[in-house]
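Here the complex is missing a single protein chain, while all its other protein chains stay put.
Per-chain numbering from 1; labels A, B and C assigned in written order.
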Amino acid sequence: MYCPDQKGIIADVTQFIHKNNGNIIYIDQYVDRVHKSFFMRVVIESEFKKSSFDDFKYSFNTEIGEHYSLKCSFYLAENLPNMAVFVSKYDHCLYDILSQQRSGKLACKIPFILSNHEDLSFIAKQFDVPFYYIPVEKNDKDEAEKKQLKLLKSHKVDCIVLARYMQILSSKLLDAYPNRIINIHHSFLPAFPGAKPYHSAFERGVKIIGATSHYVTEELDAGPIIEQDIVRVTHEHEVDDFILKGQDLERIVLLRALKYHCDRKIMVYNNKTVIFN
Amino acid sequence: MYCPDQKGIIADVTQFIHKNNGNIIYIDQYVDRVHKSFFMRVVIESEFKKSSFDDFKYSFNTEIGEHYSLKCSFYLAENLPNMAVFVSKYDHCLYDILSQQRSGKLACKIPFILSNHEDLSFIAKQFDVPFYYIPVEKNDKDEAEKKQLKLLKSHKVDCIVLARYMQILSSKLLDAYPNRIINIHHSFLPAFPGAKPYHSAFERGVKIIGATSHYVTEELDAGPIIEQDIVRVTHEHEVDDFILKGQDLERIVLLRALKYHCDRKIMVYNNKTVIFN
Amino acid sequence: MYCPDQKGIIADVTQFIHKNNGNIIYIDQYVDRVHKSFFMRVVIESEFKKSSFDDFKYSFNTEIGEHYSLKCSFYLAENLPNMAVFVSKYDHCLYDILSQQRSGKLACKIPFILSNHEDLSFIAKQFDVPFYYIPVEKNDKDEAEKKQLKLLKSHKVDCIVLARYMQILSSKLLDAYPNRIINIHHSFLPAFPGAKPYHSAFERGVKIIGATSHYVTEELDAGPIIEQDIVRVTHEHEVDDFILKGQDLERIVLLRALKYHCDRKIMVYNNKTVIFN
Partner (left out) sequence: MYCPDQKGIIADVTQFIHKNNGNIIYIDQYVDRVHKSFFMRVVIESEFKKSSFDDFKYSFNTEIGEHYSLKCSFYLAENLPNMAVFVSKYDHCLYDILSQQRSGKLACKIPFILSNHEDLSFIAKQFDVPFYYIPVEKNDKDEAEKKQLKLLKSHKVDCIVLARYMQILSSKLLDAYPNRIINIHHSFLPAFPGAKPYHSAFERGVKIIGATSHYVTEELDAGPIIEQDIVRVTHEHEVDDFILKGQDLERIVLLRALKYHCDRKIMVYNNKTVIFN
């Protein structure tokens, strides 16, 4: 939840939960002093039935939310997000996502894998996940986009991960999933946005390379950053070494970002992320 | 503050502050579910006069503290801790402490430097800090200890930093400064406690070495850990390289620990530290 | 190759290669000054036929090796090591090994997966690798060991990875694969050897946890360390968080170690590793 910063919010929220027989097992808040905004994440244990969950939301909004102009999202822990995976030809992120999800470490459902190439269909088969091949023609992206949107809708997809999907998404898709499309970019943003970042990093002679996971927005590689990490390189490493080392980073950074997202720990605000961890 | 975990604490505390015209500019809490303990750190802006600060403390303890069995410490931001520095012959940590304190980045006063050797007196002179040379005889440690305690008392010292002080402190000193003596140990504890950790690390063939800052307790190198960090080594590094790389770590890790301590961000509990950062 | 350190080795070796129409594409050496030992790794491009490779080895040993008491291993790049994977119930390392090997990033063949439990057989099936279930009885380990040795022999296994295999290997197995059995231990060795390291780390209140990959020797968790890495924890993390964060480390650290090993970049010496990277 977030709202303009005001006195008394924490007291009122915690009292409300207390009064409604909720037990707070996690609470964290953050105040952006520049923009005078208040953010809070609360995890509650309670003996909700489905119906009482709706009651709880209603009472909360009426008694607390409106007073403070709070924008609040409510999730039941048992409802996992439904996450579609988009890939092209690289397999390292896909393998990680599928095996971590299968192990129960990535708390989501994966309704399907979508690709503009057929190369990775065998991995989908290995993990028994539906695979949709939707090629993207240079001159006619509309066709592909329509199919994508239809698929997403029919599977009631909540969010999308671009696991090294090498196509730029259309505005329509972005509009349908605001702050719910997660990309992994293979550089330490904002250094080296766009194509071939490892080649550019090599050319520049950097001593550290990075990977960045972010929400996708209209402007290329400029959306809210979720997670970044780096690895050292030396003059002895050639472009191919950058790529190999980088791929290990990519899968780690993307997985961390996906876990934050699926665990509902991220709030997006002002093109930045607030992550309660 | 900390106390047994109970419902309603946060609500009551924040309401009390709110009611007493305090503005919470930082609040963070932590619940240890195993031991059912509750910890909270609150930073308040208010227009206290000295007298009203005492009133505030009294009211808080009466109205809230007693009810919840809260143990609470109160500090005025303008009262810096008074920290004595103990050294032997290594200068790297001493230089860092003095220059960071002088720059205003380490929020404390340094009443004196104490050493069992005279080697570093010139640095004390450079920074215009009193230097006391108290040699420690193998057979008569009592003499030195008495002098130390007298000095600490006369300067109203709040806490002590052992900035590579190569003597083991007596129980009397430890008892006088519980959880207020900070040491830097040149290994990644609990690996390699005691003497010559870099040599042991080299012998073992580790690929990473570390440094650990902790509060000093009776048992050697077993007190509550405040901060640790590491640096990579390879087969090419000899013991001397370990020492050089390690010294850079030591000063960084010690400084971070001192900053947490001087900023009153640490609570000690169950031989561990809770650090609100 | 390694030998006692003497003047002129590099010159003689490089001249020999030069003379035999080899093109050195990688050369690195390391001198242990304490033990006066010399280590070198050389990668050569040449137009060998199988037969001439044997000639080359013979000439090298006769002309150079004997003179300097060089111990030298020769590998053809196209001959990948044959690596058996031992697992118990944890799947994270197994998934990583199989997917990285499948992607061509881990340069080895995997003849089979062996386990003392049946739980992970479905993963073997996913990746179409033979799975052998050899239970280990507390009172009769001999039986299992005999079966293991027979399997290893019949598949001409070169090396073994213990990908969270929760049994202690017998001396016979260790003797058959000296410095060729790679384990991942879930702590920053030598801290917390043996069972339940995450629990011990939590109890001690460390601020950093680690993972260590090493060659297995008779003494538990005391073999030559290949790779280590760490991740930060805070007072907010419980044992379960340590385990989750640790498992991400384990797979990364183990994979790095396996890549060094499979790329023949490791020399073991004096219970340490020399890694040319």
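The working rule: a residue touches a chain if its C-beta (ideal position, glycine included) is under 8 Å from a C-beta of that chain, and two chains touch if they have at least 3 such contacts.
Since this is a predicted model, take the numbers as computed values, not measurements.
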| item | value |
| --- | --- |
| Option from A:Glu45, A:Glu66 or A:Glu238 whose C-beta touches the chain left out | A:Glu238 |
| Those residues of chain B which, in the complete complex, touch the missing chain | 91-92, 95-96, 99-100, 102-103, 105, 126-127, 244, 247-248, 252, 255 |
| Touching residues (missing chain, whole complex) on chain C | 7-8, 10-11, 14-15, 18, 23-25, 27-29, 31, 33 |
| Interface residues of chain A (partner: the chain not displayed) | 30, 33-34, 188-192, 204-208, 210, 224-230, 234-236, 238, 270-275 |
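The working rule: only the chains that are shown with their structure count from here on.
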| item | value |
| --- | --- |
| Fraction-based call for chain B against chain A, same above half, different below | same |
| Distance-maximising chain from chain C - centres being C-alpha averages | B |
| Junction residues of chain B - those touching two or more other chains | none |
